[in-house]
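For this view, one protein chain was removed and the others were kept in their places.
Which chain is which? They are A, B and C, in the order written, and residues in each are numbered from 1.
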Amino acid sequence: MLLAATEYVRPASVEEALDALRANAGARVLAGGQTLINVLKHRAASVALLVDVSRLAELRFIDVRGDGSATIGAATTYAELERSAELRAAQPVIGEVAAGTVDRQVRARGTIGGNACFADAASNYPPLLVALDASMEIAGPGGRRSVPAAEFFLGLYRTAVEPGELLAAITLPPLSGAGVGYRSLQIAADSWALARAVAWVRGSATIEAARVVLGCVAGTPVRAAATEALLVGGPASAEAVSAAAAVAGEGLEPPSDVHASAGYRREMAAVMAKRALLDAIGGATHSQTTTRGGG
Amino acid sequence: MSTPTGETTYYPEVEQSERLGAWSGKSVPRKEDKRLLKGQGAFVDDLWMHRQGHVHFVRSPYAHARIVSIDVSRAEAVPGVYATLTGEEVGVLQQPFFQMAPEPAGLMKDYCMAVGKARYMGEPVACVLAESAELARDAGALVEVVYEPLEVVVDGIATIEAQAPVLHEEIGSNVAWHGLYDFGDVDWALEHADHVVRIDRLHFHRFSSTPLETTGALVNWDPGTGVVEFRSNNQMPMFAAMFIGPAIGLGIDHMQFSSQDIGGGFGIKITSYTYLTALALLSRKAGRPVKWSESRWEHLAASAHGNERTFLDIEVPVMSDGTILGFKVRAFDDAGAYLRYEPLGAVIWSQVVPGNYRFKHVRVDYTETLTNKCPVGPNRGYSRLQHLWLIERIVDIVAKELNFDRVALRKLNYVQPEEFPYETPNGCVYDSGDYPAMLDLALELIDHDAWRERQLASAGSGKRIGIGIGSTLDSGTNNFGQSRIINSALPFSGNGEAAVVRLDLYGEVTVTIGTSPQGQGHETTAAQVTADILGCSPDQVHVVAGYNKAANTYVGFSGTYASQFAVTGLGAVMGAAERLRGEIVKVGACMLGAEESDIELADGFVRLAANPEAAIPFIGIAATVFANVAELPGELADSVTLNCRYVYRPPFTVPDHETKRGKLTLTYASQVHAAVVEVDDETGQVTILDYAAVDECGRKVNPKIVEGQVHGATGHGIGAALYETFEYDGDGQLLNATFGDYHAATSLDVPHIRTGEIECPSPFTPNGAKGMGEGGGAPLSTIASAIEDALPVGAHIVYDTHNNSERVHELLRSAAQAGPRGVEVISR
Amino acid sequence: MNVSGETTVAAGREELWAVLSDPERLARALPGAADVTVEDETHFSAVAHPITALGETRVAMEFEITEARPGEFVRIAGSGSSGENLIALSVALTLASEGEGTKASWQAELFARGVMASLLQRGLGELLREQVDAVLAAGALISGAGHS
Partner (left out) sequence: MATEGAVHAIDVTVNGTSHTLAVPARRLLVHFIRETLGLRGTHIGCDTGNCGACSVICDGQLIKSCMMLAVQADGCEIETIESLGEGMDGLDPIQEAFKEHHGLQCGYCTPGIVLNAKTLLAENPHPTEAEIRRALKGNICRCTGYVNIIRSIEAAAGAQGEVTR
């Protein structure tokens, strides 16, 4: 399929990229392009100027610190995340989700920042970033600002990145022994997710803190507040987390499509929440990544 | 093993060639592979012509709408746009396509683009020709079409109710064809049976094998000669010509079709004649070659879909010993918006009326209907797999409801090996087979008994195990006379294929055939049988790649479809090779001063059997006949051409229109598949744990190619059973318009497929082979069977061919709801 | 598809209704609307430019206020095209006073036609929900009731 006419520029620095974005209201950031180019092929949206940041070293790095926290450049590819040994040690789930994203061709070019900025309900990183309480570093004309992941995703395909800005980096706090579970129900063995849950749990016998975030059920990742409330202070037992997960879907109005009705998605959200929580309290500081999709 | 005694009561004696064996039967590597592996294939989008323009079709976003006006002026004003063509113009330039349906459906006016009215989402309403494909699409967006939306009907049964909007006013209703197939005495059977099993509704869903290469063509209407050249990936050009010619006033001598490599067809590329017609008209209007490559969404929305069929009010008479006497059913086949191969599907299923079973009493009240959906076209297993799935569902449901062992019940009711050749209730003749042995082998391959134990052990684990069986048929080599059963006025009967085998000037053996392969390896298998007959190596045989009407021989049936190449295609090649052999022997005997009976052909030489030293290479024969002819006696020189054509003709007679009986197909390849699935109790997600396919297709010419076809057909069936479906919303919008929403099975979805071998040569074919490749849709039956086996007691029956996670989840939950299960048993 | 929602905005019921039933002011409440032409007291057209991470989408729409009951109800029908796709919708808003503000409950019927029907089947409902909320928020501002 063929794209509508557009323009292209490959800036040499983030500054130049910001200048290009500021100068042209119809400009959009092009990173891996594994989603944006499809959108352009279908002419579902038009872009006057593509600002290609995929080669900017400033946006393409993995910096893991001694305390286990990590900062990842927004244009870092899934393949780079997958291969990073330091990341695997400090924040294993990031690389494991990357390793399972779509396919090796897409992983070679798709980026974590692109996945976050596209903000599709089925994208695989948004709920994870919220669950890990990542902070999103946005570069703009006025310098840089940090936005918590929980406030970054504003709506379907909409984020806190304003026109003229771009996502520069993502910082992950240390896991400090917290358990993380990441579960998705997918079309076929490994395609789009129909329901997804990420659980972050701290505490061994008793759950001290928990974040349970659902994907695919709304325009943005959704915190399962009722489930979290039931978890905190309770035992880290299979029975307790299962009971808490049972309410995860309540009040949701998920989308319906040819693959899954809203009701099924709601019910599966709870099932995925339960499985993610069981993985998380299993102490594994990483998910059982039988889980893919988005990208 | 069947002994073909008495086959002559069905067909005249067929003499099987004794020359086959040195090469046929062996897994010779394919001649096609080198060019395909090196990216040297010539697929349609790889072709171009000087001055060609690129085509973009403007399509209706409505499923049903009157076209009020089309304004192409803005598009034509774009620099680089050569021409446009609208439905309005087509209405003048084209006669409606020939219809195979009897009246009133036969009155349908079908054109290559929507004329006056669009009847499905994606139907072309106009097209734009421009210097680049990008520009054509840009300009296409400037074509202004004013639509008046009309009420939409997408339900294949509701569409024949009085209040439904009529798609084709000239027909007056949405009924495309209706007929009663009534064999034996099903009323008597239902009356005398010990049990009657009633099934409310079964639904066979819409899907397509979606070849990876979409439809495309490069068409040039030569203004000087009036010859229209179609370089395309159409897989049945002579069939296409039958529609294109009369529609735009072209004789067959003015239509030149060619294709080399085709990126998969599976039947879906048979009905592309509508696009070829539009491209021809556009080329004539623009005075340029026109090139079109379909996008994937266009292919999914507006090429062809497989037939969707709903079965209602199924009644099955069963005796207390498990003997199933037959069944009655009302079948509704949804053809979509136009009849482009239909209503042939309304008879083709009857090639397999009783499936693999000895059912004697079968009544099918068959209605084909029209809806605002993509027109259907033949798709791998065409029209038979719907019916065979119904039968396998019946057998499983009978077993479950009456507590018979599914394996024992099948073995009891199967046509038995000693009963072949076997005549079905409607007069078809099954040539050979051994279904019980195939079932045993399939169950052994998956280790059935061990899985039964694990099934019990897995109770309560949250993972349910299910074992499934599917037995189906792949009927090959159609008798086109069956078309008379749906329309007595149709002038078709029998079947056939043509081939030319020649010894060329420098002794090359060259073969041309009327077929248009899409990956089935015809170059290789044709070379194998030719080499056997001429006593040379397949490397010495050049089988011309692809199809070219000007260079290849053909008959009206020519093409690659209906699992028949091994019989019709190779039958023709063998006949032509034998004729060439006869001429070579004649000339060789003369040159060696010997009797023809003293001559043998070996290693590419003509030699004396008694004295191999006395030998002439093929080039010596050819050079003499073509360039040294004065050395031959005149009568011999006049009698040989070294250019031998043969048309293979299966021994068919014309079926009977009234009784709907007849010999509809020559061969019956069979499949018995077995699968083990795991069903997630909480999500309904199905995972295939093991899969075995035992396919029988008579004598194999190239076992590896046969196995590859089995793998491919199995992959398609598994994909359709679990992942692939075309769903429309109430507004007639297709909801699976990309490979994201139409999930073509990936390497993670199709499991390893174990294959088993059983060979029952066909007594009716010159090489003992049966056509194969389509498969009978065994995986669709097998997966449904396995899912049902995994469900809790009291669950609803598996009622659909397509079972995604949510549908299986509903089935799992249905057990606890104690609602209707879709089946009831009446016992005497 | 059918979508529904409920939003409370800090605007008086009468004032909000006045905006929603007035093509001229309603058009101004459409996010990113341009080339607005008001034909009469019930018809107007506008080119909406909803901007998302996908880029800018140009949707040329024609709107009609098909039903209006002063102060409490308004039904707005719209239809238009975006490239090779068509969009048609009908939104029925019922207004009820809630303290200082107004609670707007709405139901919408939405049709997408063309490849978009498949591509955006998961997203269209959510996108419409966001658009309606945006219109109500903007409507509240325009109605002079300050910010919600």
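The criterion applied here is as follows: contacts are C-beta pairs under 8 Å (C-beta built on N, C-alpha and C of every residue); 3 or more make two chains touch, one makes a residue touch a chain.
All figures in this text were calculated on a predicted structure; none of them were measured in a lab.
Engineer: Just to confirm, in the complete assembly, which displayed chains does the hidden chain contact?
Structural biologist: A, B
Engineer: Touching the left-out chain: which of A:18, A:59, A:102 or A:116?
Structural biologist: Residue touching the absent chain, from the options given: A:102.
Engineer: With the full complex in mind, choose from A:37, A:89, A:209 or A:229 the residue touching the hidden chain.
Structural biologist: A:37
Engineer: Can you tell me which of B:39, B:224 or B:633 touches the chain that was removed from the display?
Structural biologist: Considering the complete complex, B:39 is the one touching the chain left out.
Engineer: Which is it among B:123, B:182 or B:213 that touches the chain not included here?
Structural biologist: B:213
Engineer: Return the single residue from B:139, B:388 or B:445 that touches the missing chain.
Structural biologist: Spelled out, the listed residue whose C-beta touches the missing chain is B:139.
Engineer: By the contact definition given up top, give the residues of subunit A that touch the hidden chain.
Structural biologist: So the residues of subunit A touching the unseen chain are 1-8, 10, 30, 33-34, 37-38, 40-42, 50, 52, 54, 79, 102-106, 108-109, 190.
Engineer: Mind pulling the subunit B residues that touch the left-out chain?
Structural biologist: 27, 29-30, 32-43, 45-46, 78-80, 134-135, 138-139, 141-142, 209-214, 261-264, 266, 293, 295-297, 518-521, 704-705, 707-708, 711-716, 718, 738-740, 744-748, 750, 752-753
Basically, only the chains that are shown with their structure count from here on.
Engineer: Return the chain pair with more inter-chain C-beta contacts, choosing between B-C and A-C.
Structural biologist: So, comparing the two chain pairs, more contacts are at A-C.
Engineer: Taking each chain's centre as the mean of its CA atoms, how far is subunit A from subunit B in angstrom?
Structural biologist: 44
Engineer: Using mean CA coordinates as chain centres, what's the gap between subunit B and subunit C in Å?
Structural biologist: Centre-to-centre distance between subunit B and subunit C: 50 Å.
Engineer: Counting only residues that touch at least 2 other chains, which ones in subunit B make the list?
Structural biologist: Residues 141, 297, 735-736, 741 of subunit B touch two or more partner chains.
Engineer: Going by the contact rule already set, what residues in subunit C reach two or more other chains?
Structural biologist: Within subunit C, the residues that touch at least two other chains are 1, 83-84, 115, 118-119, 121.
Engineer: Provide the residue numbers of subunit A that touch subunit C in the complex, in ascending order.
Structural biologist: Touching subunit C from subunit A are residues 26, 28, 36, 39-40, 42-47, 117-122, 155-159, 161, 163, 218-219, 255-258.
Engineer: For a test of understanding, state which residues of subunit C touch subunit B in their complex under the given definition.
Structural biologist: Against subunit B, the touching part of subunit C is residues 1, 83-86, 111-115, 117-119, 121.
Engineer: Mind listing the subunit B positions that touch subunit C in their complex?
Structural biologist: Those residues of subunit B that touch subunit C are 58-59, 61-62, 121, 140-141, 297, 301, 729, 731, 733-738, 741.
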